[in-house]
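With one protein chain withheld, the remaining protein chains of the complex are depicted in position.
Order of writing sets the labels: A and B. Residues in every chain begin at 1.
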Amino acid sequence: MTKLGFYPGCSLEGTAREYNESVMSLATLFDIQLEQVPDWNCCGATAAHNLNKILSLSLPARILAQAEKAGMKEIIVPCAACYSRLSVTQHELFENSELKKQVEEVMDMTLSSPIRILNVVQFIQEFILPHLSEKIVKPFDKEVACYYGCLLVRPHDILQFDRLEDPQTIDRIMEQLGAKPIDWPFKTECCGAGLSVSRTDLVAKLSGKIVKEATERGAKAIITACPMCHANLDMRRSAINSYLAKKYDVPVLYITQAIGMACGLNNKQTGIYRHLVKVNN
Amino acid sequence: MNNELDIHIGVNPARCYQCGKCSAGCPLADDMDFTSNVVMRMLQSEDESLDKELLQSQAIWLCASCEMCISRCPMEIDIPKIMDYLRQQSIAKGLQNKSANKNIISFHHSFLDMIRFTGRSYEIGMIADYKLRSRKLLQDLTLAPKMFLKGKLPLFPEMVKDRKNIKRIFKHIDT
Partner (left out) sequence: MARIGVFICHCGENISATVDCAKVSELAAGLPGVVYSTDYKYMCSDPGQSKIKEAIREHNLTGVVVSACSPRMHEPTFRKACAEAGLNPYLCEMANIREHCSWVHEKGDATTQKAFDLTRTLVEKVKNNHPLESIKVPVNKTAIVIGGGVAGIQASLDIANGGHQVILVEKQPSIGGHMSQLSETFPTLDCSQCILTPRMVEVAQHPNITLYTCSEIESMDGFIGNFNVKIRKKAKSVNEKLCTGCGLCTTKCPTKNIPSEFEQGLANRTAIYVPFPQAVPNKPVIDRANCRYFLTGKCKVCQKLCPTGAIDFEQEDEIIDVKAGAIVLATGFEIKNTDFFPEYGYGKYKDVINGLQFERLASASGPTQGAIRRPSDGKTPEKVVFIACAGSRDPAKGIPYCSKICCMYTAKHAMLYKHKVHEGTPYVFYMDIRAAGKNYDEFTRRAIEEDGAKYIRGRVSNIYEKDGKLIVRGADTLLGGKPVEIDADMVVLATAAVSCDGSESLAQKLHVSYDPYKFFAEAHPKLKPVETNTAGIYLAGACQAPKDIPESVAAASGAAAKVICLFSNDELTREPIVAKVNRMPPPIFSTCMGCEMCISICPYQAIDKENITNRNGEVIKTIAKINPGLCQGCGTCVAFCKSKSIDLEGYSNKQVYEEVLALLNN
């Protein structure tokens, strides 16, 4: 059994519960043990880096320090926002020893060396993909729009994941499941991110463009890897539909749910019943 | 502020040659009072009144940190970092945009207060706090019950055990 460090982040305990459920179900199916970072805290998200630089570094740094203390060499971070905050923090601190010292003092913990921070796509590529074909029981035979959002690929010089424009990794994984990824231009357009609650009107506009474009190009599902994107495209669908004055019912799936469905996991295991936009099996 | 940026975050606004590629790709440019290339121009001007206008602008709060601007900027200017700095300065100098203060900034405060006390974000508590701050008591009145039914809004917060440590982190930034 493969044992890996795991940082779920707050969303996966709340609004993105089904993401967590599908990640855990996949891990069980592929014989992987995901071990949570002990006593983890929130990464600070958008609010922290908007309001305070040191806070925005200290909160992720504490998570990294906790992981290091638990002897984890790598951590799987399914939330794209947390993945971005953790990666950027680790990069900035190990680039700037003075800043690192300052942050270490603030949190009263130390960081000795960088650890591997893997997003969900990297996790799938490395630990699931090699054994995927033997587990597929029900090919995901549909046109899909793979939606990467901002935080998986940007800032590219730090994350170094996939290619910056028109990324391909999720498309390739979906192809393995039997899906037909559409060629579309909004893979990395912003959904409105953290403005979900405070400026729902803007999120409806930005996410609306994405939902509309995916639908018009024939996608039967949107595949995502970020709880924020999912929340804006799924939970905010009624706001989107009233903004667009049209009913769009294309479902939004986490990539882990899509894999789970193809591997024959039930709705409880994938958590698709928790979506506001209904998913038909 | 032009000089401060170089010292504090190592970004030199003079590098901007006003090509506008940032504004062209910015998903929120249409809704901003100053688009990103205008923000850069205002900084370049080293004019105190323009600095103040900038810190009072809504644009700096609408920026969703999607990083599209820097990813396509031919001069590799870290505009998202500049935006973070401007927001922090805006708060420090008490120049927050009035309209943004009611929603976006209030939400950030609600979010951080929640972490301050529990170490993690906890939607129900946070939304309640935000509603009080923003006085938008009726917002999402229909969404919340749906989410609750789907099991997406836990009633009780998950808390970090070592809350002392979280407090220590926040204490540092409060001073």
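The working rule: a residue touches a chain if its C-beta (ideal position, glycine included) is under 8 Å from a C-beta of that chain, and two chains touch if they have at least 3 such contacts.
Quick caveat: nothing in here was measured; it's all calculated off a predicted structure.
Engineer: Out of all the chains shown, which come into contact with the hidden one?
Structural biologist: A, B
Engineer: Which of A:70, A:115, A:164 or A:276 sits in contact with the chain that's absent?
Structural biologist: The one listed residue touching the chain not shown is A:164.
Engineer: Per the definition of touch given earlier, which of B:11, B:29 or B:62 contacts the omitted chain?
Structural biologist: B:29
Engineer: Quickly run down the residues of chain A that touch the omitted chain.
Structural biologist: Given the touch definition above, chain A has residues 163-166, 185 touching the missing chain.
Engineer: Using the document's contact rule, name the residues of chain B that touch the chain not shown here.
Structural biologist: Counting only chain B, the missing chain is touched by 17-26, 29-30, 34-38, 68, 72-76.
The rule we apply is simple: only the chains that are shown with their structure count from here on.
Engineer: Counting in whole Å, what is the centre-to-centre distance of chain A and chain B, each centre being its mean C-alpha position?
Structural biologist: 21
Engineer: With touch defined as at the start, can you tell me which chain B residues reach chain A in the complex?
Structural biologist: So the residues of chain B in touch with chain A come to 27-28, 31, 61-62, 64-68, 70-71, 80, 84-85, 87-88, 91, 103-104, 106-109, 111-112, 115, 119-123, 127, 130, 134, 139-140, 142-143, 146-147, 150-154, 158, 160-162, 165-166, 168-170, 172-173.
Engineer: What residues on chain A touch chain B, complex-wise?
Structural biologist: By the definition above, chain A touches chain B via 10-11, 13-17, 39-42, 44-56, 58-59, 62, 106-109, 150, 153-156, 164, 188-190, 192-195, 197-200, 202, 206, 235, 238, 273-276.
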